[in-house]
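In this view, the complex is presented without one of its protein chains, the others remaining in place.
The letters A, B and C name the chains in turn, as written, and every chain counts its residues from 1.
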Amino acid sequence: MTELRTQNDDYVNVVKDSFSKQTIMHLIGAELVDVTPGFCSIELCHREDLCQQDGFFHAGVISIIADSAGGYAAFSLMRPNSRVLTVEFKINLLRPAAGHSIFAKGEVIRAGKNLSFTEVKVYVRNSNKNTLCANMTQTLACVDDTIKSA
Amino acid sequence: MTELRTQNDDYVNVVKDSFSKQTIMHLIGAELVDVTPGFCSIELCHREDLCQQDGFFHAGVISIIADSAGGYAAFSLMRPNSRVLTVEFKINLLRPAAGHSIFAKGEVIRAGKNLSFTEVKVYVRNSNKNTLCANMTQTLACVDDTIKSA
Amino acid sequence: MTELRTQNDDYVNVVKDSFSKQTIMHLIGAELVDVTPGFCSIELCHREDLCQQDGFFHAGVISIIADSAGGYAAFSLMRPNSRVLTVEFKINLLRPAAGHSIFAKGEVIRAGKNLSFTEVKVYVRNSNKNTLCANMTQTLACVDDTIKSA
Partner (left out) sequence: MTELRTQNDDYVNVVKDSFSKQTIMHLIGAELVDVTPGFCSIELCHREDLCQQDGFFHAGVISIIADSAGGYAAFSLMRPNSRVLTVEFKINLLRPAAGHSIFAKGEVIRAGKNLSFTEVKVYVRNSNKNTLCANMTQTLACVDDTIKSA
């Protein structure tokens, strides 16, 4: 991609601030690892209360960090005073997510004025090995933030 | 659909038992509302710790109950001694999920020997009104349960 | 859906005119069967030159009529002097599309100002039986038509 231009010099703070308001991240214990223009990664350690019936990370839990990693990758490129909304995503679950943590790496593949598109790879960590366990593609909308803060 | 035949007379207990092992459901407070052959619905009340940055249900949280509603709709039709795994899903977020609860209704549209396909509608509740807020389609695999319990 | 309001009294002609410009429809022999506000159906008879390696309708050919059925269902509700573009679609191939024709029925499930969402069911016809063979969900963008005709 040649078009990953930041429109917001303050994008790091804007993303961190938004992430801190995602209360679900606190509940599950996810952490924002990194954000650069058009990229974002989020990590989540295994806990016994994040699982499906076989003890693996639940597909919806994987989706939480993948959706936000892609969303913030896109948001990092958006104009100031805008908001990001997920229009849709699709996720392929390639392998059971069995490991001591998962991390999602989101990347913008097309940044348009109103719509952006991302790819998100999710890896599961075991000892020193990272294995691709899920693959998401996503569409996001950029909307003007007309909600005034006090 | 004319093909929604139960292969497991004990499907209700099998689904309830599996759902009770999904620890993420306890964490977020989701409840299995109903399961009949080829159908399953799950409800989730709003809490302040289930949100994205604007206070709406996070798309990943919506995906947790939608994925399981579709998964158990499919599982209700599967042969005894099998397990269900999500192969993939796609979700369209039609409107912000702003309301006092959301519920997901999963329905099998094709039950094959190895692969099943579902549709899941997610509604958000406000006062007495239910509004469609998300639409998922999903592919699930039926695998033989070769893990022996003690 | 309670929101299927036509904004364009001339929607039937607008859709028919656009369909007639889809040159691929002529190549494969597809026909616009019906369009009403928020709905559109397209039919395609089997030909030996529309197949994949086993003699079934190719998934991409199914996608041609499904994408356009959903697109015109959405377009029928859009404001005058607008154009419709597909943002994305996902299709599940439920069964081999083996029959003497296929038809796609598109339906709008959410009509927004800029984005619309549809579901498209594709059936394969054999003798007097119609069987669901594919299921698509789709996102479409409404963009202003700024291209002036001569």
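Quick note on the criterion: a contact is a pair of C-beta atoms (placed from the backbone, for glycine too) under 8 Å apart; a residue touches a chain by one contact, two chains touch by 3 or more.
Here the structure is a predicted model, which is why all the values come from computation and not from measurement.
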Among A:4, A:45 or A:94, which residue is in contact with the omitted chain in the full complex?
A:94
For chain C, which residues reach the chain that was dropped from this view?
18-19, 21-24, 26-28, 48-54, 58-61, 63-68, 83, 85-93, 96
Under the stated touch rule, tell me which residues of chain B contact the chain that is not displayed.
87-88, 90, 114-115, 139, 141
Chain A residues touching the chain left out here are 90, 92, 94-95, 109-110, 117, 119, 132, 135, 137, 139
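Please note the rule applied: only the chains that are shown with their structure count from here on.
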Separation of mean Cα positions, chain B and chain A [Å, integer]
22
Whole-Å separation of chain centres (CA-atom averages), chain B against chain C:
29
Quick check: what residues of chain A touch more than one other chain, meaning two or more?
87-88, 90
